[in-house]
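Rest of the complex left out; these chains stay put.
Order as written gives the chain letters A and B; numbering starts at 1 within each chain.
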Amino acid sequence: MDAYEIMPGGSLSGLRKTSRPTVPLPAHGLRIRMLAASLNARDLSVMCGQFHALPSHPLIPLVDGCGEVVETGKKVSRFRPGDRVIPAYYPNWTDGTISAQKTAISFGAQVDGTLTTEMLGLEEAFVRAPAHLDASEAATLCCAGLTAWNALFVMGAARPGARVLLLGTGNVSLMALVLAKAAGLFVIITSSQDGRLQRASDLGADETVNYHLNPDWHDEVLRLTSGNGVDLVVEVGGERTLPHSLKATAFGGRVVVVGRLSGGDIAVSAGTLIGGGRSLNGLTAGSRTMLEDLVRFVEINRIRPIIDRSFAFENAADAYEHFVSERPFGKVSITIGS
Amino acid sequence: MDAYEIMPGGSLSGLRKTSRPTVPLPAHGLRIRMLAASLNARDLSVMCGQFHALPSHPLIPLVDGCGEVVETGKKVSRFRPGDRVIPAYYPNWTDGTISAQKTAISFGAQVDGTLTTEMLGLEEAFVRAPAHLDASEAATLCCAGLTAWNALFVMGAARPGARVLLLGTGNVSLMALVLAKAAGLFVIITSSQDGRLQRASDLGADETVNYHLNPDWHDEVLRLTSGNGVDLVVEVGGERTLPHSLKATAFGGRVVVVGRLSGGDIAVSAGTLIGGGRSLNGLTAGSRTMLEDLVRFVEINRIRPIIDRSFAFENAADAYEHFVSERPFGKVSITIGS
């Protein structure tokens, strides 16, 4: 098999293609011919070593992926050769609430990931891909897709008709946008560029806010919600956005914190939190059961994730470059195999 | 003001038009010029006396309605003249969980209802009508609409992607169908007539089952859900349908019982309930807060309730006749005023 490796804590230039020997399949194992992978912000954190418990040896990167089962261990019961599968973000988090043990390992970080022609894993760590999606589209669900799902419907507990604020047009926000609209929510989305806001509107956003033109953009969110604020913010920013997010949140509302693009601790106004009965909820990806729920929802509603651009396996480094420097609108995908 | 009256426990022929004097407005009261009303199965129960705590004097019937505020008491703060409003099903159930006290009174049953040119009520008992609906459409939300909403999203706790079974194409089921699809659920609906199933498909139903052709229709539901059954049944039938509904329900699923067209006690299989961790949940309409949530959802998703046919106020008796004998597909509406 061919695979890319990085040295965690290195740099983008450290990405190199390698060849690894084929290994035997355990009783509960799947051998998967990979068809596509895609990039997420966390993969840059892994690359530059800003991630917990990274190995000190070369690692196959990326967690988002899709492949076809080509061989099954003799005790495998959930899949058959020919099935298309996607990995669970955390191979040990099948079900139930979060724990340290369940989230100790994720693909493409503490263990090898998806940027390979062949992946081996226990069947418990995989989920059937949606039938109506091609491999590149399916390879967007396990990280940004799952994070958006958990933020909206599990940790965020958004009910039909809830008002949701999405910050920017990054991967999680765009995923949240299409999921939220398919679930009947009211969506306000922000960006610094009117062109991107227009594209978000085309995808169904009910209202848009240009935060470059409105530095106090929470006031605009309040105006768009009759002064009440939103029920839920999917907060992908950090210490620069959170004070605004909290002010844009309704009494009893939640700010679900799913990422942190800007650095440093977050300063939270205790008065806003307390006086309005507001909450700040952290989350990281989700369980395999949540991913299965997402897959079902995507299938029922014929949702198609947004792909910005696809690169061939040979040009994986270009995909990284594009992801880093071009502010893609949608996922950056790498197709693997013919 | 002109109004229709019935004598609870009487018959359809007892419906008669009358004139009532205008009364002064209390400090928290609204005077409402009614624009539309509509019929529900519960109104027939009230008519023939099969309803709890009915008065022994003439009563203005119907609970579904929509009108325009023409005068407000001096302490009214939520509405202004010109606002279009719909009544809450239970005037005393504003918020929180159900109680005997909150559900003791409903419009058109224990107190006067909506089949009148002018309605008086406390502002606490009314909700703003959705802006994009005409009065007849808005006059469908407080009974069938609210019941469907509570069944799906409050008592039923349906999450996006949940599989829902709707029984027949009566008012609650049709409302549940359009609400469920707007919220991204998977909907299976039953009917004894292929023509009605086709119309349900046109409204978005994912799968249909003709229970006349499939007496063991739960088997068909299991087949359509890969053998798992549905997460939720909105059970509007009774002792003839419930055993099938329970068999069509997945492990951990719920049958929400919202009405009972056929008579007698319901026979429940304890083994099915226990072994599968299934639930049977009763409900009746809902709170004003639920109705406000429904109105918001309807507005966000530009939902239009289905009207079968409208009748003029003068021909209210014909509307009753049509409702009883013609198996309407959608609501039977009565327009009031010019």
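Here is the rule we go by: a contact is a pair of C-beta atoms (placed from the backbone, for glycine too) under 8 Å apart; a residue touches a chain by one contact, two chains touch by 3 or more.
From a predicted model like this one, the values you see are computed outputs, not experimental measurements.
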What is the total copy count for the complex if 2 chains are drawn?
4
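Simple rule for what comes next: only the chains that are shown with their structure count from here on.
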Roughly how many whole angstrom separate the Cα centroids of chain A and chain B?
40
Interfacial residue positions of chain B with respect to chain A in the complex
153, 159-161, 179, 182-186, 206, 293-294, 296-297, 300-301
